[in-house]
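Missing here is one protein chain; the remaining ones are kept as they sit in the complex.
For reference, chains read A and B in written order, and residue numbers begin at 1 within each chain.
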Amino acid sequence: MSAERRTRDLDLEIPDFSQGSYAGTRDTWIRPWRVHRGVLYLEGHAPVRDGAVVHPGRLGRDVTLEQGREAARVAGLNVLAGVRAAVGSLDRVECLIRSLNFVVAAEDFYEVQQVADGMTDLLADVFGPEAGYGCRATIGVQSLVRNLCFETWVEFGLRDGTE
Amino acid sequence: MSAERRTRDLDLEIPDFSQGSYAGTRDTWIRPWRVHRGVLYLEGHAPVRDGAVVHPGRLGRDVTLEQGREAARVAGLNVLAGVRAAVGSLDRVECLIRSLNFVVAAEDFYEVQQVADGMTDLLADVFGPEAGYGCRATIGVQSLVRNLCFETWVEFGLRDGTE
Partner (left out) sequence: MSAERRTRDLDLEIPDFSQGSYAGTRDTWIRPWRVHRGVLYLEGHAPVRDGAVVHPGRLGRDVTLEQGREAARVAGLNVLAGVRAAVGSLDRVECLIRSLNFVVAAEDFYEVQQVADGMTDLLADVFGPEAGYGCRATIGVQSLVRNLCFETWVEFGLRDGTE
């Protein structure tokens, strides 16, 4: 089962990061991805579409759970774009290893995992039940750049011979 | 020195996760663990015992340092259970690589590391001074799922041939 084929079956709108990351031109010395010994690491990926932040603000105050989940899904689409930009094709991925997810949260907002579901459910759909389910931790944080409500930090295992 | 033997010497009550993780049945598409190229990654592990959250709340407000440390120790027992469920035996672990620890904290609560000690001291006891001491970072966060006061995100190195 090809992940690339699945993105077509699901009719996903995945941006093209081959000319630079979703955040636009790099203005500082970081990289959107790194491959080392069979692991693909991505920088923090965020709910940004066409340069605009999707649902900025704080869960439990300005942003509803449904909006947060939608933002996380947009971040997930950017993760898929990031994987393609890094290794050429989603089909070079052996598995999602894990994701660490950040949700900007009011101090009494506890549904942080349901927000992150928007991202991890998408990856599960694309990569399937074995490869696409990863370990996860999700934490409510104080703030993120550009008033983002969500960000994800992901690593994938690559197929042998992919380095 | 066997880590499994040590758990018996220390008379530790480690739950059995072979029938599913401490958080009960998976209700979303995540995995409790992943092994890739000699590293065992665990999902976020939390102070939950028999389905109930141990010492929910915020350090520096609802939860004392001693309670926080106790909660972290319970999370550590769950980590041991998670390792067994993943690779069958604690003795397949070569070393604790590192832990990233989350403490739900009031904004003037700085003793986050002493909370995490409850978890890392346990792993040190079980795996011994070389294998059981890992790198650590511990941060005070805004909120966690289910009003948890602590969560840990851990990776272990596995012995050669264990994949």
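Here, a residue touches a chain if its C-beta (ideal position, glycine included) is under 8 Å from a C-beta of that chain, and two chains touch if they have at least 3 such contacts.
The shown structure was predicted, so the numbers you read here are calculated from the model rather than taken from an experiment.
Undergrad: Pick out which of B:14, B:105 or B:148 touches the chain that's been left out of the picture.
TA: B:105
Undergrad: Tell me which of B:12, B:65 or B:97 is the one touching the absent chain.
TA: For the chain that is not drawn, the touching residue is B:97.
Undergrad: In the complete complex, the non-displayed chain touches which residues of chain B?
TA: Residues 37-39, 94-98, 100, 104-113, 117, 120-121, 124, 129, 132-142, 157 of chain B touch the chain absent from view.
Undergrad: Name, in rising order, the residues on chain A that touch the hidden chain in the full complex.
TA: 28-34, 36-37, 41-44, 58, 100, 102, 141-147, 151, 153
Keep this in mind: only the chains that are shown with their structure count from here on.
Undergrad: If you average the CA atoms of chain A and of chain B, how far apart do the two points sit, in angstrom?
TA: Between these chains, centre-to-centre, one finds 25 Å.
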